[in-house]
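Note that one protein chain is taken out, while the other chains of the complex remain in position.
Labels run A, B and C following the written order; every chain starts at residue 1.
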Amino acid sequence: MARDIVPAAYWGFIKDPIYGYIRLNDVEKTIIDTLAVQRLRRIRQLAGAEYVYPAANHTRFEHVLGAMYLAGVVTENLPVSLSKDEKQEVRLAALLHDVGHAPFSHLFEPLLVKHLNRTHEDVSTWIIANSALSDVIRTLGFDPKELSELAIGRLVKTDKPFLNQIISSSFDVDKMDFVVRDSYHTGAGYGSVDVFRLIYTMDVVKGNLAADITALPTLESLILARLESFRTIYFHRACRAVQMMLLQALDLAKDDLAILKTKNPDEYLEWDDYTVWSKLCTNPHSREIIKALSERRILKCAYERTFFAKDELLSSVFTKENVRLKLEEEIAAKAHVPTSDVGIDVPSLPSVPYHYAMEIGPISIPIFSRSRSGEKVSQNINELSKIVDVLRVFMNIVRVYTKSQYREHVAAAAAEVLGKSSLSSALSY
Amino acid sequence: MARDIVPAAYWGFIKDPIYGYIRLNDVEKTIIDTLAVQRLRRIRQLAGAEYVYPAANHTRFEHVLGAMYLAGVVTENLPVSLSKDEKQEVRLAALLHDVGHAPFSHLFEPLLVKHLNRTHEDVSTWIIANSALSDVIRTLGFDPKELSELAIGRLVKTDKPFLNQIISSSFDVDKMDFVVRDSYHTGAGYGSVDVFRLIYTMDVVKGNLAADITALPTLESLILARLESFRTIYFHRACRAVQMMLLQALDLAKDDLAILKTKNPDEYLEWDDYTVWSKLCTNPHSREIIKALSERRILKCAYERTFFAKDELLSSVFTKENVRLKLEEEIAAKAHVPTSDVGIDVPSLPSVPYHYAMEIGPISIPIFSRSRSGEKVSQNINELSKIVDVLRVFMNIVRVYTKSQYREHVAAAAAEVLGKSSLSSALSY
Amino acid sequence: MARDIVPAAYWGFIKDPIYGYIRLNDVEKTIIDTLAVQRLRRIRQLAGAEYVYPAANHTRFEHVLGAMYLAGVVTENLPVSLSKDEKQEVRLAALLHDVGHAPFSHLFEPLLVKHLNRTHEDVSTWIIANSALSDVIRTLGFDPKELSELAIGRLVKTDKPFLNQIISSSFDVDKMDFVVRDSYHTGAGYGSVDVFRLIYTMDVVKGNLAADITALPTLESLILARLESFRTIYFHRACRAVQMMLLQALDLAKDDLAILKTKNPDEYLEWDDYTVWSKLCTNPHSREIIKALSERRILKCAYERTFFAKDELLSSVFTKENVRLKLEEEIAAKAHVPTSDVGIDVPSLPSVPYHYAMEIGPISIPIFSRSRSGEKVSQNINELSKIVDVLRVFMNIVRVYTKSQYREHVAAAAAEVLGKSSLSSALSY
Partner (left out) sequence: MARDIVPAAYWGFIKDPIYGYIRLNDVEKTIIDTLAVQRLRRIRQLAGAEYVYPAANHTRFEHVLGAMYLAGVVTENLPVSLSKDEKQEVRLAALLHDVGHAPFSHLFEPLLVKHLNRTHEDVSTWIIANSALSDVIRTLGFDPKELSELAIGRLVKTDKPFLNQIISSSFDVDKMDFVVRDSYHTGAGYGSVDVFRLIYTMDVVKGNLAADITALPTLESLILARLESFRTIYFHRACRAVQMMLLQALDLAKDDLAILKTKNPDEYLEWDDYTVWSKLCTNPHSREIIKALSERRILKCAYERTFFAKDELLSSVFTKENVRLKLEEEIAAKAHVPTSDVGIDVPSLPSVPYHYAMEIGPISIPIFSRSRSGEKVSQNINELSKIVDVLRVFMNIVRVYTKSQYREHVAAAAAEVLGKSSLSSALSY
């Protein structure tokens, strides 16, 4: 899809605490230095998580560098023939896959969808194909449109679906990087996944990216690390409390946030955590919430329940805004507190970090082994691994948040409305 | 159970790559310097695993120091009242829990049982209560008999069962240490278990050691790390091949191994990896196997099958020696190879490292949460965690090993006898 | 200095990637949740360093938690008698030692001094003794004034100078934490200093904090890690380029930065990296520089020279602003470029991170050993360690920065004015 104008020359390396050194060529250096990529320095990976994990201040910027690095390791090691251009494009796609993220990453997602009618992936496509970045890409000899598709794993014109899957699938470079990186910066102690074993044994079977059966334990540990990360970081009770407050603040201050009315990508790119936060600090509607956060007065979880039955999948029911609103009203009424002070939370909401990566549906990864004749035969992971099967259960959590002073009443009301539950009161930050 | 003759004084620290510093008092230093404990320097934790993980040369010595350290962290943090003596005894029990291990650790287990009619735990008890070590223990003011019971988690005279459980249960200090340590030295990349979260939130409920529900993800990650370790280290195909060869060598040279006829613990303690290996090198019956190992000519796995049905639990059937022998004969006959060159392996065999720690039966750990009134209510982990439930499946692996040149024939014969299977031929060391 | 109103109860723990768990009591939790401490979440530890080390996004917040933790380890292990209150105060002092930092930490230092006539340490004292925080401290039973002194290591009313030295000396908890933490987040690979060996062997000799001679190698490795950090992070050529640009932007936008006119601490605390950055983005004078940074167009080092002669200590000469200005004018004139596009940099400038920690004068740490009679005898580290002696040399670096297009001319002019030098052109980010 690209022409080799001039072969890209080795430029130098960037130090990364996870992989040591990330080596770059001139093309990559040029794209990294665009505003679209540099802006990611001011978009935190896990907005809100720092209230539980103080060191979790890492940004999308180092994540996309890491994803590009892993994409390079994959393409260098896949035992299939790839052109120099294809390899380069996969690396660039990984580098650019997150340029569309809004301030506070996932947290902003519902506002993006509501006001711009776009997911962050749509925005990535939009930016890669239509901004100043597009010109840079074109000058370097690549096709912005195709790169914008590949960056979200939806390159249409290809007979090599595995190229898309390197960027977006159940074991893509995005997930491999964030699981390991989030663990490093939170210190959460999960995520020591041996991604290199996985990569070194990957292959392509019938056009699809497939994992060798000998790496099945590693793959399971990746999936499980994601689950552990989900429970201990992304959907941590206090992290979500902070995120719900930020979300409310954003909603209250929305008239002050020009990003929600942007007509072109270059305007969009002016907004990041820093500029949005400063708006929230001064906006008269959001100011109070920011003040509360600044003294760590956060919402309390009054009610939590995990439903174990697979087929219930309540989480997806609660994803509907009107269902939630209805229940919030009911609980508030019973508890005699303002409706705006009752919030229902479930893991399938778009504002939950990586909620999309915690597939509710069955995970699909081809696992291959070799028959006696040497032929690669693949089965889906679900047929081989029982561990994967238990995952879906963990999506069935429902929580109700409220202000500290209303906790007791809301707890009782929620139990009435949503059924009995038990809550540990063990303290953690 | 002990009198505080003179309170133990701080002696100094030992550097450990896992925990940093292990601080000791005079009593501990004195016991560490006995022959019974020092001998563990020459008993490798995972004999045979180094053929796959070259750096896995760690010994029981550092493991028991680590277990003692963790035992100290547990007793210091449990929110129950413990006397100085109780705390000291738990630390000493952890320190001494493995003194009974034979050369090559678990590998020797079947020979111990067959010839001495003792498991390694029985031997631990025997040594603590009846050797030169006992005198040292007594002089320091402790009761060797009671310590010998506590060291294997079977202290009878106690109203505090949790003391035993710190040493021996589904989340004891032994397992916590070896999972983390084996991962560190193999580099296997599992085992980054946050044991301190687990320990800091432990409590005692109705006399039993219990885990706080907030630590459930951590507990699951401990259990899963054990499973991953099991699959990638303890029951690794090539590790087991080496272990089966060593086992055969031991059996062939048994007349030369006086340890199998020891009448008292002090004779037993003369034997370690070094002295047994040297015997195997020179013994005319075992020499050939050692020569093969010295050039890494190892047995090949001709057949492997995982049975997913829970209720089959074939593994336990295969544990019976006569069942295995019968099937080996049948396969050998069909393959036209000598019976001695066909070996069936299953994870429930006593020679498998930590096979006892991979409980086939349901795991039992009380998980507590607090009711609104502050009372601690506990449930068993099985009721709360689906993950634990899937574990048992992984015990249902059957493998057939043979010499390289017989591989094809034995594979076919085994398939006939044990049913069809698939095997990946992807190479790993 | 404080009364034990109610003994502080254990509250819970915070996860830290460096130390695992930091355990807190109620008093500490209350102070951590004040605005003065929470604000540090938005003050990055190493502003500008992320342009070279993309993952270096850690903040003062986790650093002060780490310093408090280490302070606790020190007071628990020092073999001298300390009251509960003294221990608590040392921990709180470490927690509060950085509350006075301005946005972008050290970078802002010259503006603080110029406009508020205060160093960041003066501001720390000011805030602890005179803000809303003071009231919280007082309510908890502590004396804000005394705590404000101890927090910068200058508690006057004490016969225990070592208490001050735990907070501020050549081997204080501040330095121990930042060396290790900066290394972790940059991935720079230095800083694996065994701080616990140092702490476990510390003692007090004649009222002063002293290191055991057996820990001398560890102490040297701390000092050296600081030096390596200095060269590879704090005074890294490109990091400094970014910092000089930020500094220039701040200076140009100063009329827009109300922090420079604050009359009381609570106004001061409204300013952080987020709010200042947003001002710089919109201020017409600083906007261009921010635009350049957003595309990583950074100043180039045209000239660098290290002077090895100890007695020259040119660095201190260059610290004088008028000397620098004079030389900048001279170089600019010779190079025919605007004076504002020539910048001289030396490591002793207040805007260099931790410049104060890189003592130019002799390092003073008492090292003790024991005479045959058991008496502790101490000598200064300079008498025992040659390594320390070579440190000062590295402060004698002079650099000249300019815009990319002027590089050649400025290089030649600087060589004329400051003497010949050599510069490697090897690329690094």
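Here is the rule we go by: a contact is a pair of C-beta atoms (placed from the backbone, for glycine too) under 8 Å apart; a residue touches a chain by one contact, two chains touch by 3 or more.
All values derive from a computational prediction rather than experimental measurement.
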Touching the absent chain when the full complex is considered, from B:L35, B:L82 or B:V205: B:L35
Selected residue (touches chain absent from view) among A:K29, A:H97, A:R181 or A:R197: A:R197
Residue touching the undisplayed chain, where the options are B:A188, B:M202 or B:C301: B:A188
Positions on chain B contacted by the hidden chain, ascending: 11-18, 20, 24, 32-35, 38-39, 41-42, 44, 50, 52-55, 57-59, 61-62, 65, 184-188, 273-275, 277-278, 281, 294-297, 427-429
Contacts of chain C with the absent chain, listed as residue ranges: 188-194, 197, 201, 212-214, 217-218, 220-221, 224, 228, 231-232, 308, 369-372, 374, 377, 386-387, 389-390, 393, 411, 422-426, 428
Missing-chain contacts mapped onto chain A: 13, 20-21, 23, 194, 196-197, 200
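The rule is short, and it goes like this: only the chains that are shown with their structure count from here on.
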From chain A, the most remote chain by mean C-alpha position: B
Centroid distance [mean C-alpha coordinates] between chain B and chain A, Å: 39
Separation of mean Cα positions, chain C and chain A [Å, integer]: 34
Distance between the centres, which are taken as Cα means, of chain C and chain B, whole angstrom: 48
Where chain B touches two or more other chains, by residue: 194, 197
